[in-house]
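One structure is given here, and the rest of the page talks about it.
Each chain you see keeps its place in the complex, though not every chain is here.
The letters A and B name the chains in turn, as written, and every chain counts its residues from 1.
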């Protein structure tokens, strides 16, 4: 975030990185990203969405990553690619690398002598690391993180701060975990014994793959008996709830406020939009997309888009439609009865 | 979680505990639970759902808890009961007891001299306990927990870590609170004075009964003037929001991502499924079940199941149905008009 951490790249270097065609001066050097309308000299911008094309003519960026269709209109050096957004991601990672680590353990951290912490890892202020924990190379354990007994953090993984990893849980390599995340809380497992809830000990773990990203205050519960498993390259947004025994396939994306009930099995390359709910004990095959605020109540065996979310409309209109919906079955049966009656009458004529 | 904490029970002991009929060797000793398909020798498994019956023949478990209908097929010692899931819960609690406490206050914890902490309680690393706090016998106050002034924690209650209990709030006995929970945050109370929100001081408390379980990152707001009250034996899942002045009856269950607006009164033995919303200032009688992602907007006075959640379907089908729904009132009125016109025409014939 501070200048010293930023990379500096020439347009030529960028073009090589993303396989772009250069139109303009390849020797220009840029050191940060900005949007077309707020960029200043030394910035590179990108144009991906049609809606932003109007800012291209007036941009003060030193260079712009864009598609062929906008190349002719670009007033500055252009880097032409097929997918400007993907190219942007790759370049931005070079220009804005993560903060450099300061290897070592902050004196205020409480670290068990029985923990195995790589010499290249950074453990920040007031972190708590219990016995049997293993922290890999180049990890960042942010301030206030708590790693309970026997948990393991793979190399290059960064826990931003105030992250709780419960006992025996495992996080893979190069993961990024935002603040407030709880990994390995007890699953919601109870048996109902004549009206009272009997707690079932949750003895499984959470096993998280490599290159997983987890948003702020999200929760991933430990398994009841088996483990909860998050595949490689999965991205999980803020305030997502993942119940015990869920299994999430590689490269699946789960957006904010979504909730997966226990034992949900989600395939690879799925996308669950914001506020989606899965009813639990069901299975989504690979390549399933569920749109915003939809609820999935049975397994899905065919890739594709699934939906049940309702879009808001004018409140008075909605009230009328809503009233009809609450009587829909009755209304349709009545309409059919009236139609039937008329058809018989007509038939007799 | 480690072997030393596990219990060891003979099949005979288990049968006595759960009132089971033994078919097979009563002297076998087991020390942990596992699922039918992953169990090894020394494990006990259970069979509750039909879908798992196919794993019974091949199980390597030393014993299985199951219902009468599967007893004949069980290849190992069988414990026959009416409700295998409830029996499982009771046995699992014996085999997997909670971690033993190490009584005392961790040297890194910040504990006010004005706090009253039982000698049998464990206060873990970097916990903060302010003046006037009372922590009962055999409590576990996990790492990073914050107990603000005047709060009280009943005997045997466990706060897993990073739990915030705000001033004057009271938690009963034998409760289990998962990481990240906030008890007693200010309620969302504001008066709108010509367009600007005027904060209303929230002076009530949160009063939580005995044997309550609260999931990770859940929030229970303090009352505005009166208290927010959670009954005995209530179970609350992750990321649940409970607004100020709510009153939740004994043994009610609230699943993940549910949200209760302020002054919701919920009876005993209710079940609110995942993502359910209560509109606030309403009352649910005892024995109400609300299914997933439904919204309750008025009081419910009769026990039973209530619903308004929509199940996802193929996206193209849904788009068409959704378009119809947004015009439902108009469409039905038009259909009725056309039918009326025909009926008149027919009448005149």
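Keep in mind that, in the parts below, contacts are C-beta pairs under 8 Å (C-beta built on N, C-alpha and C of every residue); 3 or more make two chains touch, one makes a residue touch a chain.
Note that this is a predicted model, so its numbers are computed, not measured.
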What is the copy count for the full homomeric complex in this file, when 2 chains appear in place? 3
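Convention: only the chains that are shown with their structure count from here on.
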Geometric centre distance via CA averages, chain B-chain A, whole Å: 25
Listed in rising order, the residues of chain A that touch chain B in the complex are 110, 126, 128, 144, 146, 148-150, 162, 164, 166-168, 180, 182, 185-186, 188, 190-193, 195-201, 203, 217, 219, 221, 225-226, 239, 241, 243, 257, 259, 261, 275, 277, 279-280, 289-291, 293-298, 304-311, 313, 317, 320-321, 323-325, 328, 331, 335, 338-339, 342, 345-346, 349
Using the touch rule from the top, collect the residues of chain B that touch chain A in their complex. 1-2, 32-35, 38, 83, 85-86, 88-90, 92-93, 95-98, 106, 108, 124-126, 142-144, 160-162, 176, 178-180, 213, 215-217, 233, 235, 237-239, 251, 253, 255-257, 269, 274-275, 292-293, 309-316, 318-319, 322, 325-329, 332, 335-336, 339, 342-343, 346, 349
